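Here's the structure we're looking at; comments come further down.
The complex is shown incomplete by one protein chain, all other protein chains being positioned as in the whole.
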């Protein structure tokens, strides 16, 4: 009876296919282990940067485990691949939070991926440690933000460009998405407050690498400084085209908020030499803590030429902040860790970092570096002390008048 | 005899799939329930592709456009349901619009940014659902009308749809004050029907998706068997012959193309309900091509096959990327599967299943049961 055989075959295949994954058991919480999630892209276009963030996170976990772990337990990282796709990020975050029931997740690089995982963390009670500098305007109680807030990149940078470099006419250029547009908005406020002017505010499609027309516009704009919020490999093509069209960093410097050691190494240092970037961390920071960090990282990834950069350093120290919070809380509940992480301080490679108890962002020390011919930044300006993070600086937030507080965002002030 | 056997086989295949989909909540935990709900949505996309590719004979490389439309229409109305959209003065205004507004703009949905009034009707969730279904259908109807009336066919349809989805993605990202650009719409409320909130991880939401998929499967299966469906297939096989026979070929093609758009839009709508966000990456070319490949793996000429193919590929991707051994290599494995399926299984898994079943059936009759028949 051929019919019944075929049916049997089909239906069993169908059932096995659908029931297979469902039959997987819950991950048992092994005694003596604390599960944490590590969620970055190991594949896809963003893996270039995100792999280094994952490596830094895993290195910190390994270091902590080697020294006895947390609360006498070892940290067990569960690594998932976001595949540079918000859909995958969303799915993997819900796996980590709901199925694996991890204590916290260290992860996400782009804002798009963070926005895609936010509902999981907020509605399913998870805690995300997010290491990237970003555009602000977010006040989640389920995220600890350890990268720079906009004020930590711009509030010192723009006045410095106007006063120290003596530049008066800004050409603002960025990739077409939220971070560059928000940074441009804040920059304009600061530029106008300094009595300087901006002549253009232009955007290019994300990932676009054809800069001929845009650099031509910069050349004809009469600007004396370029403020770049361009991201990814797009910015490499930008610096190259800039030089190819005969523009000189000495007379028309590019001042950037995103360009880091990783892109400088990729474009060839000669293209960026003389330009500036504002970040709280540079590989060139002259401190024993940082030199040891760079060495340990190079040994960890087994690459003597590996570079370190801002988001990566945050990915590293935020694991230590988390560890201190867990120890202070004495337990691993999300609420307990959130309460305990507020006000935690740690001596990171870039100096002292502290989690702001109000907005769960991080006190960091703004620095400005000028890129040299060897691909390293020479730090030309640094704040004397860490600066309070102000995620809502675009709406007039100041250290005295917070918009994002422990109670949530005070939207009456927006 | 043979035809009735085929028919019974098909009924049983559909029946067992439907039963499997319905009993999953008894076996799966919360996480897998939500994950399978998302994959069922992808299965629905497989059906949409099979309908336009396998039956209408046009390879739409821009199916993501209709998926994205459904997703954004739903997400817009859910965004306005979210507490994050309630301003201190009680007015409804999505949070990102406040951030993206020009300084000094009016703080009302009508005029905070050019075009923001388009959001006003989305305060009604019913409007969001209606738009999520109607807009993709309308757009695919318009697109289909121009393509088929101009008798554009084959690879040229693919190129038009491809260019269209790229164009839509570009404009969607550029309209940041209206769409939140590259970050997409997040922080959404839950779908609420008659006071019941559809928590994405609840069994009710799973059943919402499951029933939708089953209805779509059965309805499309019914449609392709109607006279219209048969004319469509005749057109696919030889458009001119069908024309000479006096059929208004374009009308049938446009109809099925629109149904395909409607299904993709519905899939987008359900995906937003299950995943709580909408993103311009839904309009990525790679996502649209993935859908085609799901259908190819399952069997492009079989609606159920394409649906199962989509689910299967996604389960493989998930398990491969989550196993520590394969976490680096899983994409290469997926690439290899595509090549092998195209080379050796041109009719996909459905073809394989049919061949195996046929071979088993061809063996000399030995089983007593068969002799009694």
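Letters A and B mark the chains as written, and numbering starts fresh at 1 in each.
Assume a residue touches a chain if its C-beta (ideal position, glycine included) is under 8 Å from a C-beta of that chain, and two chains touch if they have at least 3 such contacts.
Definition applied: contacts and distances are computed from a predicted model.
Can you match the unshown chain of the complex to its UniProt protein name from these: "ATP phosphoribosyltransferase", "histidine kinase", "Ion-translocating oxidoreductase complex subunit C" or "Urea ABC transporter permease subunit UrtB"?
Choosing among "ATP phosphoribosyltransferase", "histidine kinase", "Ion-translocating oxidoreductase complex subunit C" or "Urea ABC transporter permease subunit UrtB", the correct UniProt name is "Urea ABC transporter permease subunit UrtB".
Check each of B:13, B:80, B:132 or B:160 against the chain that is not shown and name the one that touches it.
Of all options in B:13, B:80, B:132 or B:160, contact with the hidden chain holds for B:160.
Which candidate, B:170, B:202, B:228 or B:352, sits in contact with the chain we can't see?
B:170
Hey, which of B:45, B:178, B:293 or B:353 is the one touching the hidden chain?
In the full complex, the listed residue that touches the missing chain is B:293.
Kindly state which of the options A:176, A:290, A:318 or A:332 is in contact with the chain not pictured.
Checking each option in A:176, A:290, A:318 or A:332, the one touching the absent chain turns out to be A:176.
Which residue numbers on chain B touch the omitted chain?
Chain B touches the chain not shown through residues 53, 59, 146, 150-156, 158-160, 162-164, 166-167, 170-171, 174, 285-286, 289, 292-293, 296, 328-329, 331-332, 334-339, 342-343, 346.
I need the residue numbers on chain A that touch the omitted chain, in ascending order.
43-45, 47-48, 51, 176, 202-205, 207-210, 212-214, 216-217, 233, 236-237, 240-241, 244-246, 262-263, 265-268, 302-303
The rule we apply is simple: only the chains that are shown with their structure count from here on.
Per the contact definition, I'd like the list of chain B residues that touch chain A in the complex.
The contact residues of chain B facing chain A are 5, 8-9, 12-13, 15-17, 20-21, 24, 27-32, 34-36, 38, 87-88, 95, 98-100, 170, 173-174, 176, 180-184, 186-188, 201, 275-277, 279, 281-282, 284, 287, 308, 311-312, 315, 318-319, 321-322, 324, 327-328, 330-331, 353, 356-358, 360-361, 367, 369-370, 373.
Going by the contact rule set out above, which residues of chain A touch chain B in the complex?
1-7, 9-11, 13-15, 17-24, 26, 42-43, 79-81, 83, 85-88, 90-91, 94-95, 98-99, 111-112, 115-116, 118-120, 122-124, 137, 176-178, 181-182, 205-206, 394, 411-412, 414
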